[in-house]
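Structure first, then comments.
In this view, the complex is presented without one of its protein chains, the others remaining in place.
Going in written order, the chains are labelled A and B, and every chain counts its residues from 1.
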Amino acid sequence: MAQYETILLKNMEQPGYSGSLEDYERAGGYQALRKVLKDMQPDQVIEEVKKSSLRGRGGAGFPTGVKWGFIPKDHPGPKYLCCNADESEPGTFKDRQLMERDPHQMLEGMAITCFAIGAETSYVYIRGEFRLGAKILEKAVQEAKAAGYLGENVLGTGRTINIFVHAGAGAYICGEETALLESLEGKRGQPRFKPPFPATHGLYQKPTVVNNVETMANIPHIMNKGGEWFAGIGSPPKSCGTRIFCLSGHVNRPGNYEVPMGMPFREFIYDVGGGMRSDKPLKAFIPGGASAPFLTPEHLDVKMDFEAVAMAGSMLGSGGVTVMEEGTSMVWAALRLMEFFYHESCGKCTPCREGSSWLTQILQRIWNKQGRQGDLDLLDELCKNIAGRTICAFGEAEVGPIQSTLKYFRHEYEELIREAEATRPQSKEIPVFTH
Amino acid sequence: MGSMNLKEWVKTLTFYELLLGMKATLSHLLKYKPITLQYPHEKKQLPSNYRGMLALLRYDDGTEKCVGCDLCEAACPSRVIRVVSAEVPEEPAKRYSKEYYMDMTRCLFCGLCVKACPVDALGMTQEYEWAVYDKRQLHLNKQQLLAIGDRNFPVREKRLEFQHPNVAYFNVGFKEIPQKDVE
Partner (left out) sequence: MPTPSTTTETVTLTIDGQTATVPKGTLVIEAARQVGVMVPHFCYHPKLTPDANCRMCLVEIEKMPRLQTSCSTQATEGMVVKSSSSVQAQEARKMVLDFILANHPLDCPVCDQGGRCDLQDFSHEYTATSSRFQELKRVFPKEYFSPLIETQMNRCVQCMRCVRYCDQIMDVKALAPTGRGTLTEIKAFGAHELDCEFCGGCVQICPVGAITSRLSMYEFRPWMLKRTDSVCGYCGDGCQITFQTKDNALIEINSTQGSGRNNGDLCARGYFGYHVSEHPDRLTLPLIRKGDEFQSVQWEEALELVGQQLLDVKAKYGADAIGGLISGRCTNEDIYVFQKFMRGVVGTNRIDSSARYGHLNGVHALQRVQGTHRWSVSFEDIESADTLLLVGTNITETNPITGLKVKEAVKRRGAKLITIEALNPAIGSISNIVNLAQQHLGVKPTGFSTAILGLLKAVVEQSILDAELQGKAPAYFNAISARLQALSWDAIFAQTGLASDLFTEAAQVFGQGKKVVVLVGPGVLRSEGGFGMTMNLMDLLLITGKLTNPGCGLAPLAEENNDQGAFEMGGTGAVLPGGTSLGDPAVRENLSKAWGRPIPDTPGSSLPQLIEDAQQGKLKALFVVGENPLASLPPSSGIHSALEKLDFLVCQELFLTETAQKAHVVLPACSYAEKDGTFTNTEGHIQSVRTAIDMVGESRPDWEIFSALSVMMNNPMEYGDVKEIGKEIRNLLPGTRTLGPAPLPAQPDSSAIARYVTTDYQRDIAPRYQLPVNDAATDEITLQVSQSLFHSGKFSRKAKGLLQVEATGKIYLHPEEAARRGISDGDMVKVSNSLGEVLTPVGLRERIPQGVATFPEHFDEEIRQLLPYKVDPETQVPYYKLARVHLKKVVGS
């Protein structure tokens, strides 16, 4: 297996690295913040990030520098930065490692971002289940505050940068940026309709930047080594830098791997991940977290960058690669994901609210061999009418697995339905569906 | 002119036109069969879809089917029906007809009320002998209508039992609902 130069995981790969402020400083930490505060203007920071072509690591892949540039410069009153640490996507577990093992890296990134966009207050919205992560972050914030990297009068510059850690209450949808803001405001975690976008009307209707943990963690390195250095890694011009991919499923070595963008999936799964767990061949894989449509072995040579995966009909999303071997039922896989989405649909928009329960019930019926003729057409139509008809991207996400499995593995569905038709019990039993 | 007159004359003499007119009558004279029913002693066999006296029906467990939705009242073209609906006293949020009146003096027996009923609580019986001395006796109340139903429909529909008690009656989400079995 080839070794790749890591950026984000570099510190924690060192033996004995505890993630404390001491260790982080020893590894060259907070030098970027010193440099930025001393030598640079906010505009220069934004320019540097734009130069680096860093794109959001949360899922949508929006260019970070551009996002920061949308913040109105002359806005009176407060602006906010929110770090989205509500990592709840099935198959994704990179932010957790970044927060638990090297919290200062992301805090430094947040401090630099606050400086760049002119925010004094920032929040880490951490997933409620990450109790340990929240504790570690809280401790790290106190450490940094004591050392003068955060709080009032940061490093003697008179600037105020406060970071607060806020734990969510266990809703997947709060990873959506506007739902996150609603939840942070103390309201029911449901997406807002856009426009207006958070860049102008975000937290408490003030200009707000919402960035992923991994995005934040990249910032100190870009500041240290320059945007051009970052833009040279990976697959320029659009997908630059390294990225942490979370490998799971039927592979030999599941885990977090930081690799340059643009590596083909084949190399990642077979070389980095050590290949398939058993001698069964690969049947399908999810390239970017549960909400990304499935891909098949024929897509193994697709490069792991935003554009190439999109061309292949899926998305790079949050970077969670889940591999399934031959023999896995795709109907079951789709059902499992659909049950997750049914459980997590916030219930604001009609198509997603009602559609998720409808789709789940149909899939459950098909899987329980009680499918009917016409179910697949109905699935197709429901999916078509959920995607693009909702406020947030959840609508697209929840139909992705079904649409892609219907596309590549329709025969598996048909087989189950055929079986059901043949063995349909004469008694008109009602399928049981429990919430 | 003369021959024409003769022809006319013969026709007149033999009552030809009269015979022509009576042709149908005379032809039936031979194959006589009485068609008058000696009514009180003899009764006609009614077609199965005969629209006779209206009745209110019950489920097999004796509960009234009527949910007091007033749709029969709305459907009735001659304002025969008056429904006073209310909440079932012991079961909150459940609707029934507290009072139900039919003024049969006005009824057209069009059957629209039966069609309109969402729970098949109305039926048309084969009864038609409803001559009374006092018109007011044709103003029927709920008990009378239920009694008509009881005596005309001894076989009752089974009550659907798979609905939640709080969802009044119509939470039927299946196409393949269990058929309304008639015991």
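Here, contacts are C-beta pairs under 8 Å (C-beta built on N, C-alpha and C of every residue); 3 or more make two chains touch, one makes a residue touch a chain.
None of these values were measured; they are calculated from a predicted model.
If you put the hidden chain back, the residue from A:75, A:188, A:253 or A:411 that touches it is A:188. Touch with the chain omitted from the figure is made, among A:21, A:391 or A:406, by A:391.
Although one chain is not displayed, its contacts with chain A can still be listed: residues 171, 188, 193, 342-351, 353-358, 361-362, 365, 372, 378, 381, 385, 388-391, 430-431, 433, 435. Although one chain is hidden here, its contacts on chain B can still be listed: residues 67-71, 74, 85-87, 92-93, 95, 118-119, 164, 166-176.
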